[in-house]
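Below is one structure, written out as structure tokens; the observations come after it.
Shown here: the complex without one of its protein chains, the others still in place.
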Amino acid sequence: MKRLILALMLLFAAPVVAQDQLPPAPLAYKQLDDPAQEAKAQRLMETLRCLKCQSQSIADSDAPMAGDMRHQVRTRIAAGEDPEAIRAWLIERYGDYVSYAPQNKPIMWPLFAAPLVFLLIAALLLRGRFRRVKVKEDTA
Amino acid sequence: MIAEIGLAVLWMAAALALLQLFAGFSALRPGGAVLAGIVRPLAVIQGLLVGISFVCLITLFLETDLSVKLVAANSHSMKPFIFKLAGTWGNHEGSMLLWITVMAMSGGVVALVEKRLREDTLLATLAGQAFVSLGFYAFLLLSSNPFERLPEPAPEGQGLNPLLQDVGLAFHPPTLYVGYVGLSVAFSFAIGALITRDVGPSFARAMRPWVLGAWIFLTVGITAGSYWAYYTLGWGGWWFWDPVENASLMPWLAATALLHSSSVLASRNALRAWTVMLGVIAFSMSMVGTFLVRSGILTSVHAFAVDPERGSFILALLAIYIGGALALFGIRASTVTEGERFSLFSREASLVFNNVMLCGILGIVLLGTLYPLMTEAFGAKVSVGPPYFNPVSAIFAIPMMLMMGVGPLLRWRKDRPSRITATVAIPALIVALVLLGVVVLFPSARLLPMLGIAVGIGLAIGSWLPLRGRNLRRTPLAVWGMVLAHCGIGVALFGAASESAFSVERLAAMNIGDTQSVGPIALKLEAMEPVAGPNWTAIEATISASYKGGPPVTLHPQARTFSSPPGERTESALHTRWNGQLYAVLGDEGDDGRWQMRFWWKPFVPLLWLGGLLVAFGGLLALLGRVAEDVKRVRLLDKIAFRKAQQDMLK
Partner (left out) sequence: MSEDTPKRSSLAIWLPLALFGAFFVLVIWGLYRPADREVVSAFVGKPLPQFNLPAATAERPGLSTAEMITGKPRLLNVFASWCVPCAAEAPQLEALRQRGVEIDGVAIRDRREDLDRFLGNYGNPFARIGKDDLSEVQVGIGSSGVPETFVIDGKGVIRYQHLGEIRPEDVALILRKLQEAQS
């Protein structure tokens, strides 16, 4: 989508922002040997926000910092750490902003309640209609 | 000269729009009938004038008239023809002129062909259309004149950024724009019907082709945009629930709901207030989407075309139109009766269900997109992404898709469940079997993709059931359209779910001659060579890929370096098979001389976009069917009128 335009514009702007010359972190572009662990890491990385690019997950960014964060995630997963513990660790440092998965906190409750509220409103609006129809048919 | 002509006719068109607004409304008052006769001609001439103005701008761009500020800033004499052409609307001013051109010409077409609607409703509609256009005329003429001259002609244009010369980039935004503008016509119809309290089947029939047309453009725009992002961003993703993507999805959801509810209104004279409401909402979503993209209000998602001042202008228009329309709705809706009744078990009820679910998804997407802004007002920065949108939209989408298999089989008004149970049993059984099969064969797959696969297959098959027992040659085009569109949704869902359930990724550092594998595909890096294009140089990999030991195919992913302006971009390479797609990306060279490669095997992913195109094609069939029906009906009416006149003469 237009996000691509963004990507292009960022590329266009790239020479202005200096980049480092170091090779990427060892596990930035290297998968874990254990497929189960790699899948776990991948799932987590897809839900962590790249702080440099603002609108991409670290799983699909070429920014060096995203690579470093992927390295961190893979290292910790390989060490047996739980994905949610890693998420919590990052949230402790960057706040909820870093996680695309909304956390269970009071400020997010309205968001979780929203689908229920929508269904409730729909039910309230429709209830009268169908019920009355039924009554009419019964009396008819 | 051309620029001056373009500007002059644009001013004239704006003046005519003002006149059209005034004449349209006064014709509705007692004693204003004198003015009624000029409203239609005004709309037609206004459309023609704006068309001329747009042709002028195109001419300026094709000639690369560097004395015009817009051309100098966005074009270049060396640009290929197609990008000179696309340059016309590839900027803020030009895109606004395109917007108003489509809007005014649509108004002209409505004025020319619309004969079914009550005359006063049509006048109100055209007045409403003029009212909406006036805001955009003001925007264009007062703050973003596309025909502005430079004091001194520029020696050369500045618009030769090779990174922005992309066919997708040239045609994707205007496709969405045309969709947005089509919804503005639906909006005007809704306003007209509210003003004259004439919310009935004829209003729905008049509005429906416009909704359908807009919806086709939106469908194509979203599908193409998604494929293009998939292909270009280089990470194999095709939907990110990014605010800009959501902004394009919301009008589509609203238009889909509107399409279905206007069908109910057109055939059954029910859901009146609801359809009018959706007509307003659909256009609101277009405006909200444009606003979100242009204002850059949602944290730095898109560095493109962001301008808070223009954002404020769009917001002001939004407030006037949408606030005004919703207020009008509030005043008038209580006088609009709901129309014909129907039973809980009927085609109407299933369409109501579908509408509620679509609006549920719309609500979720809108809320999720705005939620970070809302929490920021309370001092908390949060992100809302796929982990929220995917499951929560599925809460609404899965039941809706199940209903899509059942609803078209039901009769209008009232039906018996027993009549269709046998028919529905087949797809229901398929869904259950597929679900069981996936659970047994792929126990590690996640719940949502599994449901998606089962429901997708079930819908792709079940969507054909309405044709059962019909004479296929006599089946109206609109029914074929519905069947294909529903099937397309099932196909797309299957593609998407399969991609997310079964994609395999392989990241590898490779030397020339190294082999790797991803899923069922064996890969070999054959060569690395430098290649050069017109304005870039690149390193190109030659990779041979073989599916399950079959004959190898060659892929050429590139890492391109552009010279002016400097930039880098990876050019991914795709190999499409009937059962999936291989996606290859070339990364950097490591210290040890090995090349970073990324590969994905994505089973059945092309079905996602194929399904999208199928949906659009179904819409096109339905549109053709409806228009053909209308033409037939008009001819018939003409014939009757002609005979009547003849008989009168004989008498």
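Letters A and B mark the chains as written, and numbering starts fresh at 1 in each.
Just so it is clear, a contact is a pair of C-beta atoms (placed from the backbone, for glycine too) under 8 Å apart; a residue touches a chain by one contact, two chains touch by 3 or more.
Here the structure is a predicted model, which means the values were calculated and not measured.
When you scan B:A15, B:V34 or B:A327 for touch with the missing chain, the hit is B:A327.
Of the candidate positions A:A25, A:A59, A:I77 or A:A114, contact with the unshown chain belongs to A:A25. Checked against the full complex, the candidates B:G311, B:P408, B:P427 or B:G580 give a single residue touching the omitted chain, namely B:G311. Touch with the chain omitted from the figure is made, among B:R341, B:R411, B:R446 or B:H556, by B:R341. Note on the undisplayed chain: of the listed residues B:Q46, B:S284 or B:S463, the one touching it is B:S284. Mapped onto chain B, the interface with the missing chain covers residues 273, 277, 280-281, 284, 288, 291, 295, 297, 299-300, 308, 311-312, 315, 318-319, 322-323, 326-327, 329-330, 333-334, 337-341, 370, 373-374, 376-377, 381.
On the side of chain A, touch with the chain left out of the figure occurs at residues 17-22, 25, 51-52, 54, 64-65, 68-69, 71-72, 90-95, 97-98, 125, 128, 132, 136.
Please note the rule applied: only the chains that are shown with their structure count from here on.
Inter-chain spacing, taken between the CA centroids of chain A and chain B, is 25 Å. For chain A in complex with chain B, the residues that touch the partner chain are 1-15, 23-24, 29-31, 39, 42, 46-47, 49, 54-57, 59-62, 95-103, 107-108, 111, 114-115, 118-119, 122, 126, 129-130, 133-134, 136-137.
Interface residues of chain B facing chain A in the complex, by the touch rule stated above, are 161, 163-164, 166, 168-169, 172-173, 222, 225-226, 228-229, 232-237, 240, 242-245, 248, 293, 299-304, 338, 341-344, 349, 352, 356, 359-360, 363-364, 367-368, 371, 375, 378, 380-388, 392, 395-396, 444, 505-507, 509, 565-569, 587-588, 590-591, 596, 598.
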